[in-house]
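Yeah, one chain of the complex is gone here, protein chain that is, but the others are all in their spots.
Which chain is which? They are A, B and C, in the order written, and residues in each are numbered from 1.
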(Lines give C-alpha, C1' and ligand atoms only; values in the text may rest on other atoms or scores of the structure.)
Protein backbone atom coordinates (compact mmCIF):
# COMPACT_ATOMS: atom_id res chain seq x y z
CA UNK A 1 0.00 0.00 0.00
CA UNK A 2 2.65 2.46 1.09
CA UNK A 3 4.62 1.69 -2.06
CA UNK A 4 1.66 2.58 -4.24
CA UNK A 5 0.84 5.72 -2.28
CA UNK A 6 4.30 7.12 -2.68
CA UNK A 7 4.29 6.12 -6.33
CA UNK A 8 1.21 8.12 -7.16
CA UNK A 9 2.48 11.28 -5.47
CA UNK A 10 5.75 10.83 -7.32
CA UNK A 11 3.89 10.39 -10.61
CA UNK A 12 1.90 13.58 -10.08
CA UNK A 13 5.02 15.49 -9.01
CA UNK A 14 7.02 14.12 -11.94
CA UNK A 15 4.23 15.24 -14.23
CA UNK A 16 4.35 18.77 -12.86
CA UNK A 17 8.17 18.88 -13.03
CA UNK A 18 8.23 17.44 -16.55
CA UNK A 19 5.59 19.87 -17.81
CA UNK A 20 7.17 22.91 -16.16
CA UNK A 21 10.54 21.99 -17.70
CA UNK A 22 9.00 21.47 -21.15
CA UNK A 23 6.82 24.58 -21.16
CA UNK A 24 9.92 26.77 -20.94
CA UNK A 25 10.59 26.38 -24.66
CA UNK A 26 7.13 27.73 -25.55
CA UNK A 27 8.27 31.09 -24.29
CA UNK A 28 11.08 31.55 -26.81
CA UNK A 29 9.40 33.50 -29.53
CA UNK A 30 10.39 32.82 -33.13
CA UNK A 31 11.51 36.04 -34.83
CA UNK A 32 9.04 37.29 -37.46
CA UNK A 33 10.98 39.04 -40.19
CA UNK A 34 8.17 39.49 -42.70
CA UNK A 35 8.85 40.18 -46.37
CA UNK A 36 12.46 41.28 -45.92
CA UNK A 37 13.60 37.98 -44.39
CA UNK A 38 17.03 36.66 -45.39
CA UNK A 39 19.45 34.00 -44.20
CA UNK A 40 21.69 36.62 -42.67
CA UNK A 41 18.76 38.51 -41.11
CA UNK A 42 17.39 35.33 -39.51
CA UNK A 43 20.84 34.47 -38.14
CA UNK A 44 21.13 37.92 -36.55
CA UNK A 45 17.59 37.72 -35.17
CA UNK A 46 18.25 34.27 -33.69
CA UNK A 47 21.49 35.40 -32.08
CA UNK A 48 19.67 38.34 -30.48
CA UNK A 49 17.56 35.80 -28.64
CA UNK A 50 20.55 34.99 -26.36
CA UNK A 51 18.78 36.14 -23.17
CA UNK A 52 15.98 33.69 -23.97
CA UNK A 53 18.38 30.80 -24.57
CA UNK A 54 20.26 31.63 -21.39
CA UNK A 55 17.07 31.81 -19.34
CA UNK A 56 15.76 28.59 -20.94
CA UNK A 57 19.00 26.69 -20.26
CA UNK A 58 19.32 28.11 -16.76
CA UNK A 59 15.78 27.34 -15.66
CA UNK A 60 15.89 23.91 -17.29
CA UNK A 61 19.01 23.11 -15.27
CA UNK A 62 17.43 24.50 -12.11
CA UNK A 63 14.25 22.43 -12.49
CA UNK A 64 16.25 19.32 -13.37
CA UNK A 65 18.39 19.62 -10.24
CA UNK A 66 15.28 20.30 -8.16
CA UNK A 67 13.75 17.16 -9.61
CA UNK A 68 16.82 15.09 -8.74
CA UNK A 69 16.68 16.37 -5.16
CA UNK A 70 12.92 15.76 -4.97
CA UNK A 71 13.66 12.26 -6.19
CA UNK A 72 16.35 11.91 -3.48
CA UNK A 73 13.88 12.99 -0.79
CA UNK A 74 11.23 10.48 -1.89
CA UNK A 75 13.82 7.67 -1.82
CA UNK A 76 14.02 8.13 1.94
CA UNK A 77 10.28 7.92 2.62
CA UNK A 78 8.35 5.00 3.98
CA UNK A 79 4.98 6.64 3.26
CA UNK A 80 3.15 9.93 2.85
CA UNK A 81 0.39 11.70 4.76
CA UNK A 82 -1.89 14.62 3.95
CA UNK A 83 0.39 17.20 5.56
CA UNK A 84 3.21 16.01 3.31
CA UNK A 85 0.87 16.06 0.28
CA UNK A 86 -0.06 19.71 0.81
CA UNK A 87 3.52 20.72 1.54
CA UNK A 88 4.58 18.96 -1.62
CA UNK A 89 1.75 20.80 -3.37
CA UNK A 90 3.15 24.16 -2.28
CA UNK A 91 6.55 23.16 -3.68
CA UNK A 92 4.90 22.17 -6.98
CA UNK A 93 3.10 25.54 -7.05
CA UNK A 94 6.50 27.22 -6.98
CA UNK A 95 7.99 24.82 -9.54
CA UNK A 96 5.20 25.53 -12.01
CA UNK A 97 5.66 29.25 -11.30
CA UNK A 98 9.29 29.17 -12.56
CA UNK A 99 8.40 29.75 -16.24
CA UNK A 100 7.02 33.20 -15.33
CA UNK A 101 10.18 34.76 -13.82
CA UNK A 102 12.14 32.97 -16.55
CA UNK A 103 10.22 34.78 -19.28
CA UNK A 104 10.45 38.10 -17.44
CA UNK A 105 14.23 37.56 -17.26
CA UNK A 106 14.46 36.61 -20.94
CA UNK A 107 12.52 39.75 -21.87
CA UNK A 108 14.41 42.26 -19.73
CA UNK A 109 17.94 40.85 -19.29
CA UNK A 110 19.34 43.06 -22.05
CA UNK A 111 17.04 46.03 -21.34
CA UNK A 112 16.40 48.52 -18.59
CA UNK A 113 14.46 46.58 -16.00
CA UNK A 114 17.10 43.85 -15.75
CA UNK A 115 17.59 44.46 -12.01
CA UNK A 116 13.91 44.00 -11.20
CA UNK A 117 13.76 40.91 -13.43
CA UNK A 118 16.82 39.35 -11.80
CA UNK A 119 15.53 40.13 -8.32
CA UNK A 120 12.19 38.48 -9.16
CA UNK A 121 14.11 35.43 -10.37
CA UNK A 122 16.28 35.20 -7.24
CA UNK A 123 13.28 35.86 -4.98
CA UNK A 124 11.53 32.89 -6.59
CA UNK A 125 14.55 30.79 -5.60
CA UNK A 126 14.25 32.08 -2.02
CA UNK A 127 10.65 30.87 -1.84
CA UNK A 128 11.55 27.54 -3.43
CA UNK A 129 14.32 27.14 -0.88
CA UNK A 130 11.75 27.68 1.88
CA UNK A 131 9.39 25.21 0.23
CA UNK A 132 12.10 22.53 0.21
CA UNK A 133 12.93 23.21 3.85
CA UNK A 134 9.29 22.87 4.86
CA UNK A 135 8.89 19.69 2.80
CA UNK A 136 11.99 18.23 4.42
CA UNK A 137 10.62 19.20 7.82
CA UNK A 138 7.25 17.57 7.03
CA UNK A 139 9.07 14.35 6.22
CA UNK A 140 12.00 14.33 8.62
CA UNK A 141 10.75 16.02 11.80
CA UNK A 142 10.95 13.19 14.37
CA UNK A 143 11.62 10.98 11.33
CA UNK A 144 7.82 11.01 10.79
CA UNK A 145 7.89 9.52 7.30
CA UNK A 146 11.52 8.44 6.97
CA UNK A 147 12.43 4.81 6.30
CA UNK A 148 14.39 3.08 9.06
CA UNK A 149 17.59 2.51 7.06
CA UNK A 150 18.19 6.23 6.32
CA UNK A 151 21.01 7.50 8.59
CA UNK A 152 20.21 10.52 10.74
CA UNK A 153 23.43 12.17 9.55
CA UNK A 154 22.08 12.31 6.00
CA UNK A 155 18.94 14.10 7.18
CA UNK A 156 21.03 16.64 9.08
CA UNK A 157 23.23 17.19 6.02
CA UNK A 158 20.23 18.07 3.86
CA UNK A 159 18.71 20.30 6.54
CA UNK A 160 22.03 22.08 6.92
CA UNK A 161 22.26 22.60 3.15
CA UNK A 162 18.83 24.27 2.96
CA UNK A 163 19.61 26.39 6.00
CA UNK A 164 22.92 27.54 4.54
CA UNK A 165 21.50 28.36 1.12
CA UNK A 166 18.69 30.51 2.49
CA UNK A 167 20.74 33.63 3.42
CA UNK A 168 22.79 33.27 0.23
CA UNK A 169 19.64 33.37 -1.94
CA UNK A 170 18.41 36.36 0.08
CA UNK A 171 21.71 38.14 -0.52
CA UNK A 172 21.54 37.30 -4.23
CA UNK A 173 18.09 38.91 -4.42
CA UNK A 174 19.41 42.07 -2.80
CA UNK A 175 22.54 42.16 -4.97
CA UNK A 176 20.39 41.76 -8.10
CA UNK A 177 18.90 45.17 -7.46
CA UNK A 178 22.40 46.59 -7.62
CA UNK A 179 23.83 44.44 -10.41
CA UNK A 180 21.63 41.85 -12.14
CA UNK A 181 24.36 39.50 -13.33
CA UNK A 182 26.01 39.25 -9.90
CA UNK A 183 22.77 38.08 -8.31
CA UNK A 184 22.07 35.61 -11.08
CA UNK A 185 25.65 34.27 -10.95
CA UNK A 186 25.23 33.53 -7.24
CA UNK A 187 21.93 31.71 -7.89
CA UNK A 188 23.53 29.58 -10.58
CA UNK A 189 26.59 28.70 -8.51
CA UNK A 190 24.20 27.41 -5.85
CA UNK A 191 22.72 25.05 -8.46
CA UNK A 192 26.15 23.43 -8.73
CA UNK A 193 26.06 23.12 -4.95
CA UNK A 194 22.66 21.36 -5.07
CA UNK A 195 23.83 19.07 -7.82
CA UNK A 196 26.86 18.09 -5.73
CA UNK A 197 24.66 17.52 -2.67
CA UNK A 198 23.19 14.53 -4.38
CA UNK A 199 26.12 13.36 -6.46
CA UNK A 200 28.01 10.58 -4.78
CA UNK A 201 30.07 8.63 -7.28
CA UNK A 202 31.20 5.88 -4.95
CA UNK A 203 28.50 4.87 -2.52
CA UNK A 204 25.43 5.47 -4.56
CA UNK A 205 26.35 4.33 -8.01
CA UNK A 206 23.76 1.61 -8.43
CA UNK A 207 20.32 1.23 -6.96
CA UNK A 208 21.11 3.33 -3.88
CA UNK B 1 -5.22 -7.27 -13.09
CA UNK B 2 -7.45 -4.98 -11.09
CA UNK B 3 -4.39 -3.28 -9.63
CA UNK B 4 -3.08 -2.49 -13.09
CA UNK B 5 -6.47 -1.27 -14.33
CA UNK B 6 -6.83 1.22 -11.54
CA UNK B 7 -3.24 2.27 -12.01
CA UNK B 8 -3.67 3.23 -15.64
CA UNK B 9 -6.80 5.29 -14.98
CA UNK B 10 -4.95 7.00 -12.15
CA UNK B 11 -1.98 7.69 -14.42
CA UNK B 12 -4.21 9.25 -17.08
CA UNK B 13 -6.09 11.29 -14.48
CA UNK B 14 -2.87 12.38 -12.80
CA UNK B 15 -1.59 13.47 -16.19
CA UNK B 16 -4.67 15.61 -16.80
CA UNK B 17 -4.53 17.09 -13.27
CA UNK B 18 -0.79 17.78 -13.52
CA UNK B 19 -1.11 19.42 -16.92
CA UNK B 20 -4.14 21.53 -15.96
CA UNK B 21 -2.29 22.74 -12.86
CA UNK B 22 0.86 23.57 -14.83
CA UNK B 23 -0.86 25.28 -17.75
CA UNK B 24 -2.23 27.96 -15.42
CA UNK B 25 1.11 29.79 -15.43
CA UNK B 26 1.08 30.12 -19.22
CA UNK B 27 -1.81 32.51 -18.86
CA UNK B 28 0.06 35.11 -16.86
CA UNK B 29 1.26 37.48 -19.53
CA UNK B 30 4.64 39.13 -19.12
CA UNK B 31 4.31 42.92 -19.30
CA UNK B 32 5.81 44.41 -22.48
CA UNK B 33 7.14 47.86 -21.71
CA UNK B 34 8.96 48.52 -24.98
CA UNK B 35 11.66 51.18 -25.24
CA UNK B 36 10.70 53.05 -22.09
CA UNK B 37 11.25 50.09 -19.78
CA UNK B 38 12.84 50.73 -16.39
CA UNK B 39 13.35 48.86 -13.14
CA UNK B 40 10.64 50.91 -11.49
CA UNK B 41 8.28 50.57 -14.46
CA UNK B 42 8.69 46.79 -14.52
CA UNK B 43 8.05 46.60 -10.78
CA UNK B 44 4.83 48.59 -11.16
CA UNK B 45 3.74 46.51 -14.14
CA UNK B 46 4.41 43.26 -12.26
CA UNK B 47 2.49 44.43 -9.21
CA UNK B 48 -0.49 45.31 -11.43
CA UNK B 49 -0.67 41.63 -12.32
CA UNK B 50 -2.07 40.86 -8.84
CA UNK B 51 -5.39 39.53 -10.18
CA UNK B 52 -3.41 37.04 -12.29
CA UNK B 53 -1.28 35.91 -9.34
CA UNK B 54 -4.39 35.58 -7.18
CA UNK B 55 -6.23 33.58 -9.82
CA UNK B 56 -3.14 31.42 -10.45
CA UNK B 57 -2.62 30.66 -6.75
CA UNK B 58 -6.33 30.10 -6.16
CA UNK B 59 -6.87 27.72 -9.03
CA UNK B 60 -3.62 25.89 -8.29
CA UNK B 61 -4.83 25.31 -4.74
CA UNK B 62 -8.25 24.23 -5.98
CA UNK B 63 -6.85 21.70 -8.46
CA UNK B 64 -4.38 20.39 -5.89
CA UNK B 65 -7.14 19.77 -3.33
CA UNK B 66 -9.30 18.18 -6.03
CA UNK B 67 -6.37 15.91 -6.89
CA UNK B 68 -5.93 14.88 -3.25
CA UNK B 69 -9.62 14.02 -3.03
CA UNK B 70 -9.50 12.15 -6.34
CA UNK B 71 -6.56 10.26 -4.91
CA UNK B 72 -8.59 9.53 -1.77
CA UNK B 73 -11.48 8.16 -3.83
CA UNK B 74 -9.22 5.84 -5.83
CA UNK B 75 -7.72 4.46 -2.61
CA UNK B 76 -11.12 2.99 -1.79
CA UNK B 77 -11.62 1.20 -5.11
CA UNK B 78 -11.19 -2.47 -5.83
CA UNK B 79 -11.53 -1.97 -9.60
CA UNK B 80 -13.01 0.20 -12.33
CA UNK B 81 -15.62 -0.32 -15.03
CA UNK B 82 -16.58 1.62 -18.15
CA UNK B 83 -19.30 3.62 -16.41
CA UNK B 84 -16.72 4.79 -13.89
CA UNK B 85 -14.25 5.58 -16.70
CA UNK B 86 -16.72 7.86 -18.48
CA UNK B 87 -17.83 9.51 -15.26
CA UNK B 88 -14.19 10.11 -14.39
CA UNK B 89 -13.77 11.48 -17.92
CA UNK B 90 -16.50 14.05 -17.32
CA UNK B 91 -14.74 15.14 -14.14
CA UNK B 92 -11.47 15.48 -16.05
CA UNK B 93 -13.27 17.56 -18.71
CA UNK B 94 -14.21 20.01 -15.98
CA UNK B 95 -10.72 19.94 -14.41
CA UNK B 96 -9.08 20.80 -17.73
CA UNK B 97 -11.71 23.53 -18.20
CA UNK B 98 -10.57 25.35 -15.02
CA UNK B 99 -7.81 27.40 -16.76
CA UNK B 100 -10.49 29.16 -18.84
CA UNK B 101 -12.58 30.71 -16.00
CA UNK B 102 -9.28 31.36 -14.22
CA UNK B 103 -8.01 33.54 -17.06
CA UNK B 104 -11.38 35.29 -17.40
CA UNK B 105 -11.18 36.06 -13.68
CA UNK B 106 -7.56 37.27 -13.94
CA UNK B 107 -8.54 39.55 -16.82
CA UNK B 108 -11.70 41.09 -15.31
CA UNK B 109 -11.23 40.95 -11.52
CA UNK B 110 -10.12 44.60 -11.39
CA UNK B 111 -12.37 45.78 -14.24
CA UNK B 112 -16.04 46.13 -14.98
CA UNK B 113 -17.18 42.61 -15.75
CA UNK B 114 -15.85 41.23 -12.44
CA UNK B 115 -19.30 39.99 -11.42
CA UNK B 116 -19.77 37.94 -14.58
CA UNK B 117 -16.22 36.59 -14.29
CA UNK B 118 -16.67 35.59 -10.65
CA UNK B 119 -20.04 33.97 -11.40
CA UNK B 120 -18.47 31.95 -14.23
CA UNK B 121 -15.76 30.82 -11.81
CA UNK B 122 -18.22 29.79 -9.10
CA UNK B 123 -20.52 28.12 -11.64
CA UNK B 124 -17.57 26.00 -12.77
CA UNK B 125 -17.20 24.88 -9.15
CA UNK B 126 -20.92 23.97 -9.07
CA UNK B 127 -20.45 21.69 -12.09
CA UNK B 128 -17.26 20.16 -10.62
CA UNK B 129 -19.16 19.51 -7.40
CA UNK B 130 -21.81 17.65 -9.41
CA UNK B 131 -19.09 15.72 -11.28
CA UNK B 132 -17.57 14.56 -7.98
CA UNK B 133 -20.99 13.53 -6.66
CA UNK B 134 -21.69 11.50 -9.78
CA UNK B 135 -18.23 9.89 -9.69
CA UNK B 136 -18.75 8.99 -6.04
CA UNK B 137 -22.15 7.55 -6.92
CA UNK B 138 -20.64 5.51 -9.78
CA UNK B 139 -18.15 4.01 -7.33
CA UNK B 140 -20.13 3.76 -4.11
CA UNK B 141 -23.73 3.04 -5.12
CA UNK B 142 -24.34 -0.42 -3.63
CA UNK B 143 -20.58 -0.41 -2.99
CA UNK B 144 -20.18 -1.39 -6.66
CA UNK B 145 -16.44 -0.77 -6.88
CA UNK B 146 -15.53 -0.21 -3.23
CA UNK B 147 -12.98 -2.41 -1.50
CA UNK B 148 -14.31 -4.53 1.38
CA UNK B 149 -12.28 -2.86 4.11
CA UNK B 150 -13.69 0.65 3.54
CA UNK B 151 -16.25 1.47 6.27
CA UNK B 152 -19.73 2.47 5.09
CA UNK B 153 -19.58 5.48 7.39
CA UNK B 154 -16.70 6.95 5.40
CA UNK B 155 -18.72 6.68 2.18
CA UNK B 156 -21.67 8.46 3.81
CA UNK B 157 -19.39 11.18 5.12
CA UNK B 158 -18.10 11.96 1.63
CA UNK B 159 -21.57 11.84 0.09
CA UNK B 160 -22.83 14.18 2.79
CA UNK B 161 -19.94 16.59 2.11
CA UNK B 162 -20.73 16.83 -1.60
CA UNK B 163 -24.44 17.22 -0.88
CA UNK B 164 -23.81 20.00 1.63
CA UNK B 165 -21.42 21.91 -0.59
CA UNK B 166 -23.77 21.95 -3.58
CA UNK B 167 -26.22 24.63 -2.36
CA UNK B 168 -23.33 26.68 -0.97
CA UNK B 169 -21.62 26.78 -4.37
CA UNK B 170 -24.96 27.69 -5.96
CA UNK B 171 -25.39 30.53 -3.48
CA UNK B 172 -21.81 31.70 -4.15
CA UNK B 173 -22.59 31.88 -7.87
CA UNK B 174 -25.64 34.01 -7.19
CA UNK B 175 -23.86 36.27 -4.72
CA UNK B 176 -21.04 36.80 -7.24
CA UNK B 177 -23.47 38.66 -9.47
CA UNK B 178 -24.07 41.07 -6.62
CA UNK B 179 -20.53 41.29 -5.23
CA UNK B 180 -17.70 39.37 -6.92
CA UNK B 181 -15.37 39.05 -3.94
CA UNK B 182 -18.09 37.68 -1.63
CA UNK B 183 -18.82 34.84 -4.02
CA UNK B 184 -15.15 34.06 -4.53
CA UNK B 185 -14.47 34.15 -0.79
CA UNK B 186 -17.19 31.55 -0.22
CA UNK B 187 -15.69 29.31 -2.93
CA UNK B 188 -12.25 29.55 -1.38
CA UNK B 189 -13.46 28.85 2.15
CA UNK B 190 -15.01 25.65 0.80
CA UNK B 191 -11.56 24.61 -0.45
CA UNK B 192 -10.39 24.62 3.17
CA UNK B 193 -13.40 22.44 3.93
CA UNK B 194 -12.37 19.96 1.21
CA UNK B 195 -8.78 19.93 2.40
CA UNK B 196 -9.98 19.13 5.93
CA UNK B 197 -12.25 16.37 4.65
CA UNK B 198 -9.19 14.37 3.75
CA UNK B 199 -6.78 15.49 6.41
CA UNK B 200 -6.61 13.02 9.25
CA UNK B 201 -3.42 13.42 11.27
CA UNK B 202 -3.90 10.41 13.51
CA UNK B 203 -5.41 7.51 11.68
CA UNK B 204 -4.04 8.01 8.24
CA UNK B 205 -0.52 9.17 8.80
CA UNK B 206 1.31 6.38 7.03
CA UNK B 207 0.25 4.14 4.20
CA UNK B 208 -3.45 4.44 5.02
CA UNK C 1 9.69 -8.01 -18.49
CA UNK C 2 6.72 -8.04 -20.81
CA UNK C 3 4.63 -6.37 -18.11
CA UNK C 4 7.12 -3.52 -17.81
CA UNK C 5 7.45 -3.12 -21.58
CA UNK C 6 3.73 -2.71 -22.07
CA UNK C 7 3.58 -0.41 -19.09
CA UNK C 8 6.08 2.06 -20.50
CA UNK C 9 4.35 2.27 -23.87
CA UNK C 10 1.08 2.79 -22.05
CA UNK C 11 2.63 5.52 -19.92
CA UNK C 12 3.96 7.35 -22.96
CA UNK C 13 0.65 6.97 -24.79
CA UNK C 14 -1.31 8.08 -21.75
CA UNK C 15 0.94 11.11 -21.54
CA UNK C 16 0.23 12.06 -25.15
CA UNK C 17 -3.53 11.47 -24.73
CA UNK C 18 -3.65 13.41 -21.46
CA UNK C 19 -1.71 16.33 -22.89
CA UNK C 20 -3.71 16.47 -26.13
CA UNK C 21 -6.95 16.48 -24.14
CA UNK C 22 -5.70 19.21 -21.81
CA UNK C 23 -4.23 21.46 -24.49
CA UNK C 24 -7.67 21.92 -26.04
CA UNK C 25 -8.63 24.50 -23.44
CA UNK C 26 -5.64 26.68 -24.31
CA UNK C 27 -7.28 27.40 -27.63
CA UNK C 28 -10.38 29.07 -26.21
CA UNK C 29 -9.42 32.71 -26.28
CA UNK C 30 -10.63 34.96 -23.48
CA UNK C 31 -12.56 37.92 -24.91
CA UNK C 32 -10.69 41.22 -24.56
CA UNK C 33 -13.21 44.00 -24.12
CA UNK C 34 -10.83 46.83 -23.27
CA UNK C 35 -12.04 49.98 -21.55
CA UNK C 36 -15.72 49.50 -22.32
CA UNK C 37 -15.98 46.19 -20.50
CA UNK C 38 -19.14 45.52 -18.50
CA UNK C 39 -20.83 42.56 -16.84
CA UNK C 40 -23.37 42.40 -19.62
CA UNK C 41 -20.74 42.83 -22.35
CA UNK C 42 -18.61 40.02 -20.92
CA UNK C 43 -21.64 37.74 -20.71
CA UNK C 44 -22.47 38.40 -24.36
CA UNK C 45 -18.84 37.91 -25.41
CA UNK C 46 -18.64 34.63 -23.48
CA UNK C 47 -21.86 33.33 -25.01
CA UNK C 48 -20.53 34.13 -28.50
CA UNK C 49 -17.76 31.62 -27.80
CA UNK C 50 -20.27 28.76 -28.21
CA UNK C 51 -18.47 27.25 -31.22
CA UNK C 52 -15.30 27.04 -29.09
CA UNK C 53 -17.11 25.38 -26.19
CA UNK C 54 -18.79 22.95 -28.58
CA UNK C 55 -15.51 22.08 -30.28
CA UNK C 56 -13.75 21.76 -26.89
CA UNK C 57 -16.42 19.47 -25.46
CA UNK C 58 -16.65 17.44 -28.66
CA UNK C 59 -12.93 16.86 -29.08
CA UNK C 60 -12.51 16.14 -25.37
CA UNK C 61 -15.19 13.46 -25.63
CA UNK C 62 -13.60 12.08 -28.79
CA UNK C 63 -10.11 11.83 -27.25
CA UNK C 64 -11.52 10.33 -24.06
CA UNK C 65 -13.35 7.59 -25.96
CA UNK C 66 -10.25 6.97 -28.06
CA UNK C 67 -8.23 6.62 -24.87
CA UNK C 68 -10.72 4.11 -23.43
CA UNK C 69 -10.48 2.05 -26.63
CA UNK C 70 -6.68 2.31 -26.64
CA UNK C 71 -6.80 1.11 -23.06
CA UNK C 72 -9.06 -1.78 -24.14
CA UNK C 73 -6.62 -2.79 -26.87
CA UNK C 74 -3.64 -2.82 -24.48
CA UNK C 75 -5.56 -5.03 -22.04
CA UNK C 76 -5.49 -7.79 -24.66
CA UNK C 77 -1.72 -7.66 -25.29
CA UNK C 78 0.90 -10.04 -23.98
CA UNK C 79 3.78 -7.83 -25.19
CA UNK C 80 4.85 -5.23 -27.74
CA UNK C 81 7.35 -5.16 -30.59
CA UNK C 82 8.90 -2.36 -32.63
CA UNK C 83 6.32 -2.61 -35.42
CA UNK C 84 3.59 -2.10 -32.83
CA UNK C 85 5.54 0.81 -31.27
CA UNK C 86 5.73 2.68 -34.57
CA UNK C 87 2.13 1.94 -35.46
CA UNK C 88 1.12 3.21 -32.05
CA UNK C 89 3.32 6.24 -32.75
CA UNK C 90 1.38 7.03 -35.90
CA UNK C 91 -1.86 6.86 -33.93
CA UNK C 92 -0.40 9.24 -31.32
CA UNK C 93 0.65 11.61 -34.13
CA UNK C 94 -2.99 11.82 -35.18
CA UNK C 95 -4.22 12.16 -31.56
CA UNK C 96 -1.91 15.10 -30.93
CA UNK C 97 -3.05 16.60 -34.25
CA UNK C 98 -6.69 16.79 -33.06
CA UNK C 99 -6.33 20.22 -31.39
CA UNK C 100 -5.60 21.77 -34.82
CA UNK C 101 -8.83 20.82 -36.65
CA UNK C 102 -10.64 21.55 -33.37
CA UNK C 103 -9.45 25.15 -33.36
CA UNK C 104 -10.17 25.55 -37.08
CA UNK C 105 -13.69 24.33 -36.38
CA UNK C 106 -14.11 26.64 -33.38
CA UNK C 107 -12.96 29.58 -35.50
CA UNK C 108 -15.10 28.94 -38.58
CA UNK C 109 -18.20 27.06 -37.37
CA UNK C 110 -20.30 30.23 -37.33
CA UNK C 111 -18.61 31.85 -40.35
CA UNK C 112 -18.22 31.22 -44.03
CA UNK C 113 -15.65 28.47 -44.26
CA UNK C 114 -17.64 26.15 -41.96
CA UNK C 115 -17.85 23.46 -44.65
CA UNK C 116 -14.09 23.28 -45.15
CA UNK C 117 -13.53 23.32 -41.37
CA UNK C 118 -16.04 20.51 -40.80
CA UNK C 119 -14.56 18.45 -43.65
CA UNK C 120 -11.08 18.85 -42.18
CA UNK C 121 -12.43 17.66 -38.84
CA UNK C 122 -14.18 14.61 -40.32
CA UNK C 123 -11.15 13.81 -42.50
CA UNK C 124 -9.01 13.74 -39.37
CA UNK C 125 -11.44 11.13 -37.99
CA UNK C 126 -11.03 9.09 -41.20
CA UNK C 127 -7.25 9.00 -40.73
CA UNK C 128 -7.60 8.15 -37.02
CA UNK C 129 -9.97 5.33 -37.98
CA UNK C 130 -7.28 3.98 -40.33
CA UNK C 131 -4.63 4.35 -37.62
CA UNK C 132 -6.73 2.28 -35.20
CA UNK C 133 -7.31 -0.38 -37.86
CA UNK C 134 -3.59 -0.62 -38.57
CA UNK C 135 -2.76 -0.76 -34.86
CA UNK C 136 -5.32 -3.50 -34.35
CA UNK C 137 -3.83 -5.36 -37.32
CA UNK C 138 -0.29 -4.98 -35.89
CA UNK C 139 -1.49 -6.56 -32.66
CA UNK C 140 -4.08 -9.09 -33.79
CA UNK C 141 -2.87 -10.35 -37.18
CA UNK C 142 -2.22 -14.07 -36.47
CA UNK C 143 -2.73 -13.08 -32.81
CA UNK C 144 0.89 -11.85 -32.89
CA UNK C 145 0.77 -9.96 -29.60
CA UNK C 146 -2.58 -11.08 -28.19
CA UNK C 147 -2.79 -12.82 -24.82
CA UNK C 148 -4.05 -16.41 -24.93
CA UNK C 149 -7.23 -15.82 -22.95
CA UNK C 150 -8.69 -13.22 -25.37
CA UNK C 151 -11.46 -14.86 -27.46
CA UNK C 152 -11.07 -14.66 -31.24
CA UNK C 153 -14.66 -13.42 -31.49
CA UNK C 154 -13.76 -10.26 -29.58
CA UNK C 155 -10.93 -9.51 -32.04
CA UNK C 156 -13.31 -9.96 -34.99
CA UNK C 157 -15.87 -7.70 -33.36
CA UNK C 158 -13.37 -4.86 -33.05
CA UNK C 159 -12.04 -5.37 -36.59
CA UNK C 160 -15.62 -5.33 -37.88
CA UNK C 161 -16.33 -2.10 -36.00
CA UNK C 162 -13.35 -0.29 -37.54
CA UNK C 163 -14.23 -1.62 -40.99
CA UNK C 164 -17.85 -0.50 -40.68
CA UNK C 165 -16.99 2.96 -39.40
CA UNK C 166 -14.56 3.72 -42.22
CA UNK C 167 -17.08 4.35 -45.04
CA UNK C 168 -19.33 6.25 -42.62
CA UNK C 169 -16.52 8.67 -41.71
CA UNK C 170 -15.74 9.04 -45.42
CA UNK C 171 -19.37 9.86 -46.13
CA UNK C 172 -19.41 12.35 -43.24
CA UNK C 173 -16.40 14.12 -44.76
CA UNK C 174 -18.19 14.40 -48.11
CA UNK C 175 -21.46 15.53 -46.55
CA UNK C 176 -19.61 18.20 -44.56
CA UNK C 177 -18.79 19.97 -47.81
CA UNK C 178 -22.50 20.20 -48.49
CA UNK C 179 -23.74 20.87 -44.96
CA UNK C 180 -21.26 21.21 -42.09
CA UNK C 181 -23.55 20.24 -39.22
CA UNK C 182 -24.75 17.03 -40.94
CA UNK C 183 -21.18 15.77 -41.30
CA UNK C 184 -20.30 16.69 -37.73
CA UNK C 185 -23.48 15.09 -36.39
CA UNK C 186 -22.55 11.80 -38.08
CA UNK C 187 -19.04 11.93 -36.58
CA UNK C 188 -20.43 12.52 -33.12
CA UNK C 189 -23.01 9.75 -33.35
CA UNK C 190 -20.13 7.39 -34.18
CA UNK C 191 -18.48 8.40 -30.88
CA UNK C 192 -21.52 6.96 -29.09
CA UNK C 193 -20.97 3.82 -31.14
CA UNK C 194 -17.30 3.61 -30.01
CA UNK C 195 -18.25 4.22 -26.41
CA UNK C 196 -20.77 1.36 -26.61
CA UNK C 197 -18.20 -0.93 -28.22
CA UNK C 198 -16.34 -1.02 -24.96
CA UNK C 199 -19.16 -0.70 -22.48
CA UNK C 200 -20.19 -4.02 -21.10
CA UNK C 201 -22.05 -3.64 -17.83
CA UNK C 202 -22.30 -7.31 -16.96
CA UNK C 203 -19.18 -9.21 -17.90
CA UNK C 204 -16.59 -6.56 -17.41
CA UNK C 205 -17.65 -4.69 -14.36
CA UNK C 206 -14.63 -5.36 -12.18
CA UNK C 207 -11.04 -6.03 -13.07
CA UNK C 208 -11.84 -7.48 -16.50
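Keep in mind that, in the parts below, a residue touches a chain if its C-beta (ideal position, glycine included) is under 8 Å from a C-beta of that chain, and two chains touch if they have at least 3 such contacts.
Note that the structure is predicted; figures quoted are calculated from it, not measured.
S.K.: Based on the whole assembly, the unshown chain contacts which displayed chains?
M.R.: A, C
S.K.: With the full complex in mind, choose from C:30, C:76 or C:103 the residue touching the hidden chain.
M.R.: Only one listed residue reaches the unshown chain, and that is C:103.
S.K.: With the missing chain put back, which residues of chain C would touch it? List them for me.
M.R.: Within chain C, the residues that touch the unshown chain are 1-2, 5, 8, 11-12, 15-16, 19-20, 23, 26, 78-83, 85-86, 89, 92-93, 96-97, 99-100, 103-104, 107-108, 111-117, 120, 144-145, 177.
S.K.: Just the residue numbers, please: which parts of chain A touch the chain that's not shown?
M.R.: Its contact residues with the unshown chain are 10-11, 14-15, 17-19, 21-26, 28, 30, 32-33, 37-43, 46, 56-57, 60-61, 64, 67-68, 71, 75, 195, 198-201, 204-208.
Note that in this section only the chains that are shown with their structure count from here on.
S.K.: Taking each chain's centre as the mean of its C-alpha atoms, give the chain farthest from chain C.
M.R.: Comparing chain centres, A lies farthest from chain C.
S.K.: Quick one: how far do you have to rotate chain B to sit on chain C, C-alpha fit, nearest 5 degrees?
M.R.: 90
S.K.: How many angstrom between the C-alpha centroids of chain C and chain B?
M.R.: Centre-to-centre distance between chain B and chain C: 25 Å.
S.K.: Hey, what residues on chain C touch two or more of the other chains?
M.R.: Counting only residues that touch two or more other chains, chain C contributes none.
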